[in-house]
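Missing here: one protein chain of the complex. Every other protein chain is in place.
For clarity, chains are labelled A, B and C in written order, and residue numbers in each chain start from 1.
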């Protein structure tokens, strides 16, 4: 291992931006966080305390940061609406890119990032599907690859957030692409991982309700939704997404094969503690996505850095990120139109179902 | 409590018939098994050893058994195809009836049992949805009723059988009504219990595959299927049924409310034993439906008997059994036609979706 | 199977007596409860409602019940203080005996029951160590016998009661023989089962506290106690007994072998329900010994009956019951004297330890 370190800049210093910045600053030994950008004064103020003392240069303007001397890579952790634009600019400026998911809520815009990346095959461009870096999911994947469950056939996966009583997610729904693009995108990505990136969708159908936040309907969204995806090679995936979990974050996946099943997180737990009292035996569970996947983000940062420094393949293909958005957007459309949607084997919509 | 005992006869002595007969003989103190009928010589032979020494009279012919002196009730545990006919004959002969599920795989035939029962309001006629008598489901129901989870909104339930390598279920599929009518009927009944019997279906959609038994397609059936049911009052239920579980019977239910969730059997276990060895920590799970629900059937027999003897209301309404078949049959149709099916609030099919 | 039934009488109708009586009345098909005795008017009153209508004859006097026409067996479920006397009288009257544990809190008195039984080898005399009939313990035992854990070497077991705020157990301590004889007797019996009845004790030591009920010291007892038992063949057992569990009954056992471990009930649960709410994930556990072992008592009644009717060996040896009391009494003595106690290989006390 050489002592050479990858110089990276962080675009965006909101909730996820702060985390990515600190991960590259403190928990990615082979990377050096040299720059960070944000248009937001409060975020820059935070950075003056937490980043600047450690040698990080701040930029109000993303384009200016791209010109930072010696900068080799960018982590795009800004608002979803500018993910694609910033990623493309970075690629054009010959920077490696780790982009938060999704590339965009639009399939076409997502594809434009892939197109930009394809023109610079020497660059490492990755969309950060954090669960791919989680130890449990990797263990499950490896066990499946080793034949533990025979042929994977049915996948159930859910991304369920703890109810945020502030109702923040209502305003957020305007830009999130909807619950299937925002939450289930992870489950869809897992499906493409476990079933194979070449899996072809035959149909999608979805239903949803607003059990706690009727206002979501203004933004064509729901607070609970279930979606069904049928693939051409005789596989099924079904997803549940929710904004109203009482106990905390419940992200659970089951991969059912012809000879076994792998269950990831069907018994959620925050740690190894159980409290026995007169109400029974109780354990707490992670409250947020970060609580559950904190170390996956650290691994993501380290593996992205290693791929850049050692010029090795990235752990996941950028094209899968577009396919995930395509499926998420179709589910969201089905959710709102209340219609089942069919595709032919080339991925084009068809009117009638092929029986 | 009086020492008076209800005289009951058992129709059918196949796998379920034997169990019902022995339950009424040995584990239902207030009932007396006085008769049993079967056209099958092997079944009658079994009964000569296990029932006759304890005072049970055998009949080759069901109609003859109905005339047994003093007979007050019948448990119909024969092949599904004759459930309705035998139940109706028993009702007409003024016997109380406990009928194995389903009343019929046909909605119309199921309804004819209800019609017959309605003419004899003094009789107790019950369809044996065994999970309603399971301690865990009852505990969950009581907790929901006590407000533990707020308003129930989403229900996930699965009935998944261990793979039977003999492939028996292929031949059986010809008469079972399909995987949604045979397996998911329990999950549907639970839905009607937890969401309320008056819940009105807005749409159903389903997909399925044949991962292990392609021959099932001959009988318009699948070995794995997922179904989505949308209700008019803003609730969703989704079901998974499978014939290929590796570890055993996996019947799991989650009821998600606005303030909490109740999970039934998300951590299956046959007993309280865990084996630690070089492969990790392992526990076994029930192999069959009977392993899991044996005591629910005992409770069912005892509560049916008590309702008859004490002239108290039955624990579940017969009409729900028809509604369960209606939903199961619609899901099965959707599974085969690959179309989403819509209903208006009166339960009639509609062409277009109501948005 | 013949329809012949064993005629049994129940001595004592207190908490355990009622349960044994009803088990033989309602859940032991091959037995017929023909008689019951109690000197207590309230208990007899209860029996008039619950037993007499089903043909049970009541006796105020135990000796009178022994003369009941056709009586073949007695279940002794009275106060511990009269277990041995009633068991011996029954044996002398040529009745088979199922005696609640312990035979006596005194080793000598316990042995006198064995002596009486030895004179009537045709009689079935069993001490009811209920855990031997529990499905989980039997599964663990069978797995151990099948070699799953190599050579069993260390056994940890606990019998821990839910705190009874009435403090009933303080008065009870006067006659119970102390916490090791009353509670740990089950764990000791399990040790003799899993390690073998011929296991020879080398030393015992114990400590205890009164965390919630200092008054127990009046009766030379404690509310929490830990005991260590060393055997001559290089095995160890250690026990914990408590009267102050908050959540419910916690009876847990681990058998550690050279190649694996069997854990029984290290994850207690009343049923299959988990409640998810803002405090986390919660399950309830059995509140009492009966909640946990109800079906073991039913199996015990049925297997005792079958051994009598079919003249087959009993599932456990009566001598083990004496050895269990011997070990329990030594632990209790060590608890109170605060001294370690040593034995030679013939079971005699020795002053110094053999190193």
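In this text, a contact is a pair of C-beta atoms (placed from the backbone, for glycine too) under 8 Å apart; a residue touches a chain by one contact, two chains touch by 3 or more.
Note that the coordinates shown come from a computational prediction; the quantities given were computed from them, not determined experimentally.
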| item | value |
| --- | --- |
| Among C:88, C:245, C:308 or C:324, the residue in touch with the chain that has been omitted | C:245 |
| Which residue of C:258, C:311 or C:346 touches the chain not shown here | C:258 |
| Residue, one of A:7, A:120, A:143 or A:200, that touches the chain absent here | A:143 |
| Residue among C:118, C:174 or C:337 that touches the chain left out of view | C:337 |
| Residue ranges of subunit B at the interface with the undisplayed chain | 245-248, 250, 268-270, 276-285 |
| Residue numbers in subunit C that touch the chain omitted from display | 149, 151, 153-154, 156, 203, 205-212, 224, 226, 228, 230, 234-236, 238, 240, 242, 244-247, 256-261, 266-267, 337-340, 353-355 |
| Residues of subunit A (touch criterion as defined above) contacting the omitted chain | 1-3, 25-27, 29, 49-50, 53-55, 135-136, 139-140, 143, 148-149, 259-268, 270-278, 284 |
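Following the convention adopted for this analysis, only the chains that are shown with their structure count from here on.
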| item | value |
| --- | --- |
| Interface residue overlap between copies subunit B and subunit C, same or different (over half shared) | same |
| Geometric centre distance via CA averages, subunit C-subunit B, whole Å | 39 |
| Between subunit A and subunit C, centroid-to-centroid distance (C-alpha), Å | 56 |
| For subunit A, residues that touch 2 or more chains besides their own | 245-247 |
